[in-house]
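Only one protein chain is missing from this complex, and each of the others stays in its spot.
Letters A, B and C mark the chains in the order given here, with residues in each chain numbered from 1 onward.
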Amino acid sequence: MLGLNKKDSTLLIVVAVLTLFAPFILNPFPADSALAQFNAGYPDLMQRFVVFGIFAIGFNILFGLTGYLSFGHAAFLGIGSYAAVWVFKLFTYNVVPAVILAVIIASIFALAMGYVSLRRSGIYFSILTLAFAQMMFALAYSVLSNPKFNLTNGETGLQVYADDPQMFHRAGLPDLPHLFGLSMRATYDLDIGAWSFSFNAGYYLCAVVMMVVFYLSIRIFRSPFGMMLRAIKSNQTRLNYTGLSPRPYALAAFVISGAYAGLAGGLMAAMDPLAGAERMQWTASGEVVLMTILGGTGTLIGPVLGAGFIKYFENIFSKINDAVLHQWFAFLPDGMEDFVVFIIHPFVGKGWHLTLGILFMLVVIFLPGGLVEGGQRLGKWIKSRGKSEETDKAKIEPAE
Amino acid sequence: MGILEVKDVSKRFGGLKALSDVNLSVAENTVHAIIGPNGAGKSTLLNCFVGKLIPDTGSVMFDGQSVLGRKPYEINQMGISRVFQTPEIFGDLTVMENMMIPVFAKRDGHFQMNAIGDMMKEKDIVEAAEAMLVDMNMADKRHMHAASMSRGDKRRLEIGMCLAQEPRLLLLDEPTAGMARADTNNTIDLLKEIKDQRDITIAIIEHDMHVVFSLAERITVLAQGTPLVEDTPQNIKGHPKVREAYLGETA
Amino acid sequence: MSKSNFTRRGVLKTGTVAGAGLALPTIFTAQSAAAFTNEPTGGTVTLGFNVPQTGPYADEGNDELLAQQLAVEHLNGMGDGGCLNTFTSKALKGNGILGKKVEFVTGDTQTKSDAARASAKSMIEKDGAVMINGGSSSGVAVAVQGLCQEAGVIFMAGLTHSNDTTGKDRKKNGFRHFFNAYMSAAALAPVLAKEMGTDRRAYHLTADYTWGWTQQESIQAATEAMGWDTVTNVMTPLASTDFSSYIAPILNSGADTLVLNHYGGNMINSLTNAVQFGLLDKQVNGKDFKIIVPLYSELMAAGAGENIKGVLGSMNYNWQLQNEGSAAFVKSFGEKYGKPPSNSAQTCYAQVLLYADAVERAGTFNPCGVVEALEGFEFDGLGNGPTLYRAEDHQCFKDVLVVRGAENPTNQYDTLEIVEVTPAAQVSYEPNHPMFGGDDASLGECNPGA
Partner (left out) sequence: MDSILLQILNGLDKGSAYALIALGLTLIFGTLGVVNFAHGAIFMLGAFCAVTLSKVLQLSFVTIDETKKDFLGNPLKVETPYVEAWFGPEIGASIIDWAVPLSILLAIPVMIALGLLMERGLIKHFYKREHADQILVTFGLAIVLQEIVKYYFGANPIQTPPPDALLGVANLGAWFGLDLPYPIWRIVYFCFAALIIFAVFAFLQFTTFGMVVRAGMADRETVGLLGINIDRRFTIMFAIAACVAGLAGVMYAPINPPNYHMGMDFLVLSFVVVVVGGMGSLPGAVLAGFLLGILESFASTTWATTTIPGINQIIIYLVAIIVLLTRPRGLMGRKGVMEE
C-alpha cells in the first residue's frame, strides 16, 4: 500500500484507525463515573497528543536515525508558533498559510543552526544546539519583546489583538483559527448512554497532518536517504571512506526534523492562537528528547507513544487532587480511606512530577528499547500464553 | 609512472619525525606491500593517502591528480578504497544494506537526497549489491546484522564493500591483524581471488610476513619513517638491511 | 446533541459537522442546546482552580488552592461560613450557587502560559468548568484570561500585578481583584516621601520581562513625581540566580536607594545579595541606604528571612489587617489550616465568593449576566474594606497596604508589619491611563461561548 511493505502498511493502518477513533478510545469511562478522571478524550489533550507526536516523529528522524542528539529542537517549535501567530495577526486566521509559513521559517532557522552545529559531533553538537536554543529563548522571552520592537510579546506570549490588521479577514469567518471557515474549536459532542465523546475539527486536522507526516517518516526510514542516516549513526568513518560525506545527509535530517518541529509549532498555534516563549526553553527541548527515548529511539511509533505518555501525565495526573482521591476511595472505611489517600497523595496532583520521574527510571531500567519494547514483550507474552493454553488443552484432551 | 606516486613526503608530530622524504610508486594492477616494524610510519603514510593526514612537505598523486587537501570522501570518489585494521562496517545495518551503501555512493556521488524512494526498489542497486554478496560468498547472511558476524566475515564484508565501488586502488591496513589462522588464510585466498579476477591495484600494509609473501608482487620496507628498500618478495627475503631493521641483527 | 463552539462571530451550522460523515443513529440521547459554555444542567456546578502546583511558585499555588477549597466549603454551607457572614451582599445563602452544590477541579499552571492554558482548557472542555480562578503570574493571567474570553467562561485572576492584565490586555470575561503595579507605586510614593524624604537617588534592578517593566515604569514615574532622581535602571534576566554582579556596581553609583522590581525567587536572591554586600549598613549622600521591594508576598518574606527587616513594600492584603471581614477570614482559614492566609490566598478566596455572589444576583451562570452583575459592583466585608469592581476595566479599587519587614517578629507569620493603609482614592487612575493601554484599550464584548 502506498509503496510500503506489508508490515509498515499494517502499522500505518493501525495508527490511522487509532487516531480516527481516538475520541472513543481515549474516553473509555462514562462521563459521570469516578474513573472519568482518566479520560483523555477531550479536544485540547487529543490535539496535544497529536501535535507533540508530530514533534517527536520529526525529532526521531534526526536523533533516532543519525544519533545526533539535539537539545535545541524546541526553538523550532517556538519559531513555528511565532510565525503562525504573525500570519494570524497580519493576514488571516486561515490555518493553511500559517502552518505553511511556520514550516518554512522553522526550516530556514534549522538550516542555519544545523549548518553551524553539525561542524561538531557527539556531546559537543548537543551543547551547540542547546546554546543556540537558549539564546533564542532569551531573545524571545525578553530582548525581542521590548516595547520598541515587540516581535514575541515576551512572557505573555504573542497573540492576536482586536486592532491587528488581519488583511484578509472577512466578517462571517470565525474569529479564531479556521480551515476555510471551519473553526478549529468546532466540536461535536456525541452522547451514548453514560458516555460522552467529543469530535473536534482541530484534532482531526492535526490527526490528518500527523498521518501524512507519519507516512512520510516511514518512507524516510525505508528510503536510501534513511539508510544513509542510519549509516551515519552506525559508522561515520566507513561512510567517509565510502565516498559519502555525512554532513549533507545529517544537515538534511536536521532540517527535516526542524521542519517537523515547525509544523508542530504551527499547528499548536492553530489550535490555540498564542505563542509563548516557554515552549522554546531547554526543558521543552529536553521533553522531546525524553519522549523519543521513552517511546523507543529509532522506532517508527515509539516517539508518538512517548509523547502521549508524557502529555497524559502532565494533563491527567496533575488534576487528581485530594478531593478526587477521597471521592474514589469513599467506599473504604474512614481510617482506611484516609490512609490510602495519604499513600497515593504524593504521587498525584502536585506530585505528578514524582510519578513521571519514577516511570522514566522504571522504563529505562526494565525496557531498554522504550515503550515499544514493552509492547513487543507484551505481544510475545500474550502469544506464548495463548500457545501454552492451547498446549494445555492439547494435553488435557487426550486424558479425557 | 605508477597509479600512486608519493614524492618527498615528510610528516612531523611535534618533535617526532614520523615520515621523512618518503618516495614511493605503486604500479597499476600490482599488489604492493609496505612493511616495517612497529613505529616505522606505515599507518601515518597510509593516512596521508586517504586524506586523514596532510603531510608537511611532498606530494601524493593518484592517477596524475593530487590527493592532498581533499576530504576522505572526495579521495574515495577518485577511486581509492580503504580497508581498516579493525573492520569498519555499519554494525547496526544488515549485511545487504552494508553492501548497498557503496553501490549508492558509486552511482550517486557523495550526496543525493532520495528521501521517499524505497531503497529495496532501486533495482540496479539491489542487483549490484546482491551480485557482490554472491561474489563474497555471503549471500546467505544478507539479513544478518553486520555487528553480529565473526571477525572474518566482517573483514570479508568490508573488502566486499570496498570492491563494490570498483576502486582503482584498494588500500589494506593490516587486513589480518588479530585474526585466527583459519580466518587469515581465508582472507589471503579472498585477496588472491580478487587480484586474479579484477583490474585492481592493491596496496597492503602488513605485519604478518606470511600474508605479505603470499600476496605481494612488490615490497617496500619502511623503517623509522624512511623507505629502506623496494624490491620483489624474493629479493626482500634475504636482504640484510631488512633483517637488521626487523630482527635487530647486524649484517 | 450539543455543540460547543468557541467563536464569537462564526457560528457553525450543526449540519456542517454532521455532514462530515457523522450520521447518527437515533439511539443516542440528545441534550438540549446550551445557551452558553458549560451551562450547568444537573444539581452541581463546577469551578476550575488553576494554580501553579509544580515549579518555583508551587507553595503559593498551594496556598491559593487551600483558600479556594475553603471558599467552596463556605459556599456549600459547611464550616463556619467565613466571609459569608461579613460580606455586604447577602445574596449567598450557603446552599451552593443558585441552589447547585459547588464542586471544583484543579489544574497545574506550572507558571507557564502554555501549560496554564492547557490545564484551563482541560477544565473547560473535560470537566465543564464555568469559571477559572487563580494563578500566580501576570503572563499566565493574561494568557488564561484570553483563553476564557474565547471559550466563553469567566476568568477570576489570582495573583497578577502587571498593569496589562486590566490594562491593554483587559477582557470582558476577565476580572482582577488583586492590585497592580501602578497602585503599588501610588501607595508607596507618599510613604517613601515621608520616611525617606523627597531627595533620594534611586537605583532600579528590574526583572527583564513584561511585569518587571510595568512595575519599574510605575515606580519610576511615582518617585520622580515627588522629587527623586533615578540613577539608572538595570535589567536582570529572569533566569538569574545570583545577583552579585548587579549589586556590586550600586556601591559606587552614588545611589542611596535600591528598588528591586523583582518577584519570587528573583527578589529573594537579589535582596539576600544586596544585604550580603552590606548595602543596608551604608551611608550615601549623608543618608542611610534603603531598599524597596514594591511587591511583597508572605512567601517571599519567609524566603528572604532576616534580610527583609526594615525593607518597605506594598501588598494587596495582609492577615493582620483589622476589620470584620479579615477577622472572619483569618479565623476560618487559620483554624482549618493552622496558619494565617497569604495575600494571594485571600484574593483567590474573595474571587470565588465574588463570582458566586454575582451569579446569585444575576440569577444565571451565563457569563454575560455575571459580567453585568460584577461591573460597578461595590462591596465590603471580604477583608480589604470597601471595594469597587470598576466597570470600565474590571479592576478592583480598594485600599492598598504599605508594609515593612518587621524588626522583631514574634513568630514566623508576622514578619511583615503594616505601615500604612493607603485609601483607594489615592491609588485610583483613569481607565484610559497611558500605562493601561490608553484610549485603545477595550474590554471587547462579553462572550457566552455557544
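Here is the rule we go by: contacts are C-beta pairs under 8 Å (C-beta built on N, C-alpha and C of every residue); 3 or more make two chains touch, one makes a residue touch a chain.
If you're wondering where the values come from, they're calculated on a predicted model, not measured in any experiment.
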> Relative to the complete complex, which of the depicted chains are touched by the chain excluded from display?
Replying inline: A, C
>> Please identify which residue in A:L90, A:I343, A:M361 or A:I382 touches the non-displayed chain.
In response: A:M361
> Given the contact definition stated above, which residue among C:E195, C:E224 or C:E335 touches the chain not shown here?
Replying inline: C:E335
>> Touching the hidden chain in the complete assembly: which of C:G303, C:G325, C:G369 or C:G437 does that?
In response: C:G303
> For chain C, which residues reach the chain that was dropped from this view?
Replying inline: 55-60, 208, 232, 234-237, 239, 241-242, 244-246, 248-249, 251-252, 265, 268-269, 272-273, 276-278, 281, 299, 302-307, 319-320, 330-331, 334-335, 340, 410-411, 413-414
>> Residue by residue, what part of chain A touches the chain that was omitted?
In response: 63, 67, 69, 116, 119-124, 127-128, 130-132, 134-135, 138-139, 142-143, 146, 233, 236, 282, 286, 289-290, 293-294, 297, 346, 351, 353-354, 356-361, 363-365, 368
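The rule we apply is simple: only the chains that are shown with their structure count from here on.
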> How many hops, at fewest, get you from chain A to chain C via touching chains?
Replying inline: 1
> Which chain, with its centre taken as the mean C-alpha position, is closest to the global C-alpha centre?
Replying inline: A
>> Report the inter-centroid distance (CA atoms only) between chain A and chain C in whole Å.
In response: 32
> In whole angstrom, how far does the Cα centroid of chain A sit from the Cα centroid of chain B?
Replying inline: 46
> Hey, what residues on chain C touch two or more of the other chains?
Replying inline: none
> Residues of chain B that touch two or more other chains: which are they?
Replying inline: none
> So in the complex, which bits of chain B are touching chain A?
Replying inline: 50, 71-73, 76-77, 81-82, 84, 88-93, 97, 100-102, 104-106, 109-122, 125, 158, 161, 165
> Once bound in the complex, which stretches of chain C touch chain A?
Replying inline: 1-10, 12, 14, 16-18, 22, 24, 27-31, 53-54, 58, 61-62, 65, 69, 104-108, 112-115, 117-119, 121-123, 125-126, 137-139, 142-143, 146-147, 150, 164, 169, 208-211, 213, 235, 237-239, 440, 442, 444
> In the complex formed with chain C, which residues of chain A make contact?
Replying inline: 39, 42-45, 48, 138, 141-143, 145-147, 153-157, 159, 162-163, 171-176, 178, 181-183, 185-193, 198-199, 201, 272, 274, 276, 278-279, 314-315, 318-319, 321, 323, 349-350, 352-353
